[in-house]
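All protein chains but one are shown at their positions in the complex.
Chain naming follows the written order as A and B, and within any one chain the residues start at number 1.
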Amino acid sequence: MPENMRRREFIKILGAGMGGALVGTSFLKGFTPPEGLNASELLKNSTIKKTATYCEICFWKCAGWVYEKDGQPWKIVGNPDDPSSNGRFCPRGTGGLGAYTDPDRLKTPLIRTEERGKQVFREATWDEAFDYIADKMKMISEKWGPECIALFTHGSGGDYFKNLLKAYGSNNIAAPSYAQCRGPREEAYVLTFGEGVDSPERTDLLNSKCIVLIGSHIGENMHNGQVQEFSEAVANGASVITVDPRFSTAASKSKYWLPIKPATDTALLLAWIHVIIEEELYDKEYVEKYTYGFDLLKESVSQNTPEWAYPITTIKPHIIRETAREMGKHVPATIIHPGRHVTWYGDDTQRVRAGAILNALLGSWGRRGGFFVPAKAHLAKYPMPKFPDSHKDWRQAYPGKYPLASLALASGICDATIPTPERDCSFKGWFVYGTNLIQTLPQPEKTIEAIQALELLVVIDILPSEITGWADVILPECTYLERYDDVRVSPARIPTVALRAPAFEPQFNTKPASWMAKELSKRLGLEQYFAWETFEEYLDYQFKSVGTSLEEMKQIGVKKLESDHPIYFLNGEDYEFSTPTGKIELYSTTLAEHGFDPVPKYTAHPEPPEGFYRLLYGRAPMHTFGRTTNNPLLADLMDENEVWVNPKVANKWGLHHQQYVILENQDGKRSNKIRVKVTERIRHDAVYMVHGFGHTQSKMRRSYMKGADDTQLISRVDLDPIMGGTGMRGNFVTFKTEAV
Amino acid sequence: MRYAMAIDTRRCVGCSDCVVACQTENKVPVGYCRDWIVEEMSGKYPLLSLEIRSERCNHCADAPCVRSCPTSASHYEDGGIVMVTHEECIGCKACIASCPYDARFVHPEGYVDKCTFCLHRVKDGLKPACVSVCPTHAMIFGDLDDANSEISKILQSRTHKSLIPEAGTKPHVFYLL
Partner (left out) sequence: MKEITITSGRMNPGIDPVLHAWGWEIPVYLFLGGLAAGILIFSAVYFLRGKADEYKFAVKIAPFSIPVLLTIGLLALFLDLTHKLYFWRLYTTIRWESPMSWGAWTLMLIFPLSVFWAASFVPDVRPGLKLPALAEKAINLLIPFRKAMAWALIVISVILGMYTGILLSAFNARPFWNTSILGPLFLVSGLSTGAAFTILLSKNEQERKAFSRIDMALIVIELFLIIHLFMGFLAGTEVHIQAAQLFLGGPYTAVFWTFVVTLGLVVPLLVEALEMNGYHLPAQLPAALVLTGGLILRFIVVDAGQSSRWLYKFMTHF
């Protein structure tokens, strides 16, 4: 039976791939079904078409197939050959059709006609829009230099605008995924191991025997392959240790839940390091062979006993010891998960580094059940001239600051846009691709102040998100289901390439970003940077360089390639790490050189005043921030967020389950109204909500004013001095029940 | 043949993928669902436990919906799958009232609708959409009459329960504990 199934699926796939990818009933009539099966129910009187894609609903980019039935969009399913999804999409990917069918989508280019933020636009032709932008760009370039235009980007189509900006002469290209999300993690791992963790993460959860999660809510954070592996590990009996002020989904699957007092994680990590060294639970051979600075580390944590950590973290010393031993027991298949959104308290690089050091001690880097060594496909780049030199960048606005930031800071560019007497590197133009800066950057008033100082704000988006309301020109992009995009080359255990081809014609007057950037390049005299005739040709060129073709990729969607290296350090072979010492740096020479603590130290953070609670935020499995809350399929599952409140706190404030409240932070900033979820699943000193709700844009009708936006309450930001990450968990809120 | 489903509450993270996959596969209109996720938390901070379940029609062997249907629209298909024939349903809602799981609803087109175990796929030798999409492999579907099927084996080896067996409907969706 399974054999038959596979064959039938295969035949369908084959049929679907052939000539225009059409399978009709006539095709099936000539095909005798295997014994015991009736004529295909699925295809009875239907025409099925399937198109290869990779998902854009989050940035895990799972590859899959988009199905059309009788000319109607039907469903999206995973591609079994894809190591990111293993043929199974997450709810957001499965619900990706909702992005296509959303009636609130941007439909045509718009040009602002009244003052910024009033949201008065006129419909424009693409030519008008491009002319407007090109004229402004030329003006800015002449008056202030091309570096005064910056790009904020999140998503596949941003790459073409990256090219455009680099060709134009600006290197100020920032993604909020760095300074507002995983930047500190990447820097901490580069400092320690000479390499970042990257995305999808190189975690070998599938084979882990012990998984330590610190503020990582895998399962609610629905990064597909990772959740799959986590669940598999749990089913195989892995010990999970979850450190979280909240009883998360992952906590419920854990052997140990450590409901830590928020903002004290570093103390716990140092205590664990202390116990692991003191009780000699670490991987001695590995530490000996691969690491640098063990004695300095040992010396540095000598005072960080579990008894020291107890009053700080509220985690009992015997639990700290027990969990450390649990980690030691499974060496090296123990992994301290590096986290993903780690910009919490401003000392985030150091905190994540403490976890990285633990991983190093447990010998998990490059080992089975720890971190594998990822492989990535190497594609030939489509021929393009060299980019012009860029003379200045955002760093000049911050002399001496954030020395280890390897990527541009979205928040830094935003701040530097606001003219001040000290700074003359003010930005004059922004391109914003696929990121709703109003909800993405903390301190939204500041973002708006920066916007008001601009000469040009171009927003490329699919939905009329808040940021589009401030734009001078809005370029409506078609969804990922209606366009080609660049080849996907995700790091994984085996290298793969994946294709995204348009499953449907673009709806309305929307266009792919690749086309927009190319059209703009023509007006700026930069067309040599977009030399391809058609995007198919551009893709085919790249695919051919790894032994496939666009034609083949249309049939298979994903191609697995040969890896040139093993995924683990197998037998203690020599390995040169890309750190100054060539070793895993338990003691960071780079940090020492820049005057930072070479070994992480615990610093106390402010605590909530009486009557206030620390604002924690996170994710729900069915949403990707605010990008999906208007998606009809996904909004059906969760259309507003709730604020989680411990019953004791609810009692104190007389709050009832499901009642609406308004949250007010320490600076008097207020949220939209939000329902209370009274639950034992959270500590009494913190509240929690899912990020991405509380849209204030009425053009997104489904999500408008549904739930609250944590960004509105993040007015205090603790900057990471090492790399400029914006710590956002130092905000405290109280409840306002009147006037709800 | 006796089809059944088992859901591994240890694996399930409650992501709702089964719900969306069902909606797209079966063109369930926006605002309706044939399956849903329940989280049941027990205990007091900090001693808590959480059970996550993907729920749907239990395809009961003694289905009150089939008994209460005045027109035979609700009926058993081969393998015990409970189905509703749209052209026979008058929309009296007796079956809705009779279902202790509240698994049925009135489709906007007027007939009563619910989970079909994706009979159209099962007939094709495929798994139901929810089962085949589940990222954590938390769902198992198969034939209880086949002692070698995955579901028979896992129900043999793992502790499991069904929902309100005391309602006497002989439900055929099981939860592995």
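Everything below uses one rule, namely that a contact is a pair of C-beta atoms (placed from the backbone, for glycine too) under 8 Å apart; a residue touches a chain by one contact, two chains touch by 3 or more.
Computed from a predicted model, the values in this text were never measured in an experiment.
Only one residue from B:Y3, B:Y101 or B:F174 touches the chain missing from this view: B:Y101.
In the full complex, chain A touches the hidden chain at residues 622, 636-639, 657-658, 677-681. Residues of chain B that touch the chain left out of the display are 14, 16, 19, 31-33, 36-44, 64, 67-73, 86-94, 96-102, 105-106, 109-112, 163-164, 166-169.
One rule holds in what follows: only the chains that are shown with their structure count from here on.
By the touch criterion stated above, chain A contacts chain B in their complex at residues 1, 4-5, 8-9, 34, 37-38, 40-42, 74-78, 85, 88-91, 94-95, 97, 218-220, 222, 224, 227-228, 231-232, 234-235, 247, 249-250, 252-253, 257, 259, 621-622, 632-634, 636-638, 646, 679-683. Against chain A, the residues of chain B that register as touching in their complex are 8, 10-11, 13-17, 19-21, 23-25, 27, 30-31, 33, 41, 43-46, 48-50, 52, 119-121, 123-126, 129, 132-138.
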